[in-house]
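Omission of a single protein chain aside, the complex is shown with its protein chains in their original locations.
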Amino acid sequence: MSLLTTAGLVEIFVRLAQRMKDERDELCRLDGIIGDADHGIAMEQGTAAAAAAVAALPDTATLADQFNAAAKGFLNAVGASSGPLYATAFMSAAKMAGPRGAMPATETPTLIKAMADGIARRGKAVPGQKTMIDAWDPAARMAETFSEQAETSLAAGLAAMVEAAKAGADGTARMVATLGRAARLGDRSLGHPDPGAVSATMMIAVFCEGFAKAENAG
Amino acid sequence: MSLLTTAGLVEIFVRLAQRMKDERDELCRLDGIIGDADHGIAMEQGTAAAAAAVAALPDTATLADQFNAAAKGFLNAVGASSGPLYATAFMSAAKMAGPRGAMPATETPTLIKAMADGIARRGKAVPGQKTMIDAWDPAARMAETFSEQAETSLAAGLAAMVEAAKAGADGTARMVATLGRAARLGDRSLGHPDPGAVSATMMIAVFCEGFAKAENAG
Amino acid sequence: MTPTQKIINDGNAAVDEMLVGILAAHPRHLTRSLAAPRAIIAREGPRPGKVALVIGGGSGHEPTFLGFVGKGLADAAAIGNVFASPPPQPAADAAMSAHGGAGVLFMYGNYAGDVMNFDMATELLAMDGIEARTVLTTDDIASAPKDRRSERRGVAGNVFIFKAAGAAADLMMPLDEVERVARRANDRTYTMGVALSACSLPQTRRPNFDLPAGEMEIGMGIHGEPGIRREALRGANSIVDEIMDAILGEMNAPAGDTVAVLVNSLGSTPLMELYIMFARVAERLDAAGLKIHASLVGPYCTSMEMAGASITIMHLDDELTRLIDHPCDCAMFQQGANK
Partner (left out) sequence: MTPTQKIINDGNAAVDEMLVGILAAHPRHLTRSLAAPRAIIAREGPRPGKVALVIGGGSGHEPTFLGFVGKGLADAAAIGNVFASPPPQPAADAAMSAHGGAGVLFMYGNYAGDVMNFDMATELLAMDGIEARTVLTTDDIASAPKDRRSERRGVAGNVFIFKAAGAAADLMMPLDEVERVARRANDRTYTMGVALSACSLPQTRRPNFDLPAGEMEIGMGIHGEPGIRREALRGANSIVDEIMDAILGEMNAPAGDTVAVLVNSLGSTPLMELYIMFARVAERLDAAGLKIHASLVGPYCTSMEMAGASITIMHLDDELTRLIDHPCDCAMFQQGANK
């Protein structure tokens, strides 16, 4: 039975930090059009701090400890809008993962669902408001359908979640923001994707690829 | 006998103001390289104020009144380095022209000499220091040689004075400034003509062409 | 594309190096604890029985926010990364250090990030039995229509709104009163800006949006967020008239009333241009029969090196006049007793 281990999660946070480092300028560019051009920096610094916090934990740390450390690290490095949202997401994932050294890979989609719920709870955004929820929500709903029908393979389920997030993020270009910084632009935000939804898709991809890898390693 | 009349002098100051208006940006460009880029504005505003002051005088005004009015107008419109220098130049020309309604055209070279002396007295510059003196002095010395040898025609004499001024101004490019704003550049002022010498050449040309015209009109 | 010209070291260290410099330059005004390097506390002002006014937000707006920390105004400021709200911890630390047992009033611009972080800080303080209330500034009249005023951004009007609340707290008014004054000050403060260039974050040094030379963005926010309209740059009087039409139109103050005026640089626009704007603002106020009681002209709430300016008008009454005149001695803003 393949497991997502604490070692595996450390690896995932390292890859997440690297991915956001590579995407910094593009995310800043997107956030410059409808926001204040700092989203790439927030995600780079946040994920770097999260990865460092997770790596610094003792070997005895559980999956919950890791997600909570990531939450605290991300929040204190960033603030802004993404800080509280991703801190709450990781704390929510910590509760879902529980104080275990490992969890069955097949349960990992519930972590995506937990993160999406945390973001919705903290930010109070609903789909269609041109926020990161428009990527997290489709991925979370796909995660739910996966756990109900056992016959799709984990890998296929995880891939479908990433696709759903991507489609959601692309959809934000056709939305008018009604929440957060871009809400003040009225229809001038049309035609531009929401940077938070784009970075959410990248994060969901790194998590899902990591969860899929855990399956093979198992 | 051809005369420089007060009407003729009004005309000269109008043409001087127009010439400096046309040359504003070039003089600012030159002053930007080794100074503070305002010389063109100073000369435009100074000559415009001088022309207005002269034009505003009653018909009974003498040549001296006109030059003194020009001096006051230029000084109060400009300040900077060129203000006091050209105010003193015009006051010196006023003394030379005297309280007359007109003066023989052949005496007009003495006005150039008087202006040069005024500038030297106020600014205490000597030739070779990369200032406007390096245009006024050659013109003044040419004016002296003219009045001594009667046989050169006034027109030829006046033209020679303009040529001497031009040669002097061009020469400033090969000088290192030791006075005024550019003096602080050391050899970095080499290769660039002095803006004050360049504008002096333009002024000398307008005066001399005006004095030459007075001769034909006589 | 060469990076924007800045005198900094590593872009990521810009905010923390700035804070070291600020504390070195203003030792008699400001201090901080090693445990909370992003919570800057006033040396004078905080005292038992006084409501603690704690302000804060992203860096890059200096002298806003920590320039207004000092006796008579704010008791502490929580500092975030450039254009990013501070996390909950510095905000809670600032309140913990500055409060005098009479409650805390958080005041900051109305941005999603700030609201989330300061609300989390409020939760942390409640766990320690410290009551913290929040008044958001919403003076940017270009950022939402009048009937949705609560969605508006807080921009340069912060200066007057914080000043009024800080004075009320310094006069030892209770929390309910300081909050009432703060809301009233916010409701009577109107700001609109115009941007003539973008600005760059120290980490990327790339303009955060592209505003072609020869154009201006009317109603732009102080983080470079797009405004109402982008069009060809016009003369100062024409720009001031458009802004004053909007402000006077909404403020609708009866002739004979008095106002406070702030002509604020967004960063690189120099005093000469601000005073040229002020001349026209004074003309328009005179024409509307409104008297100027107090004026501030200069870079008070900026966006790093952004070119542009904003005009803020506070519609005064007796109470707000007394509070605006109240003396203060902050690191980057001093006002004597004899206004």
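Assorted remarks:
Lettered A, B and C in written order, each chain numbered from 1.
Methods note: a contact is a pair of C-beta atoms (placed from the backbone, for glycine too) under 8 Å apart; a residue touches a chain by one contact, two chains touch by 3 or more.
Just so it is clear, the model here is predicted, and its values are computed rather than measured.
The missing chain, though absent from the view, touches B, C when the full complex is examined.
When the whole complex is considered, the residue among B:3, B:85, B:175 or B:214 that touches the unshown chain is B:85.
Per the touch definition above, the residue from C:45, C:103 or C:299 contacting the chain not shown is C:299.
Residues of chain C that touch the chain left out of view are 2-3, 5-10, 14-15, 17-22, 24-26, 59-60, 62-63, 67, 194, 196-197, 202, 213-214, 216, 233, 235-237, 239, 261, 263, 267-279, 282, 292, 295, 297-299, 302, 304-305, 307-309, 329, 332, 334-336, 338.
Against the chain not displayed here, chain B makes contact via residues 24-25, 28, 32-38, 40-42, 45, 75-85, 122-123, 179-185, 188.
Going forward, only the chains that are shown with their structure count from here on.
Chains joined by the most contact pairs: A-C.
A separation of 75 Å divides the Cα centre of chain A from that of chain B.
In chain A, no residue touches at least two other chains. Counting only residues that touch two or more partner chains, chain C has none.
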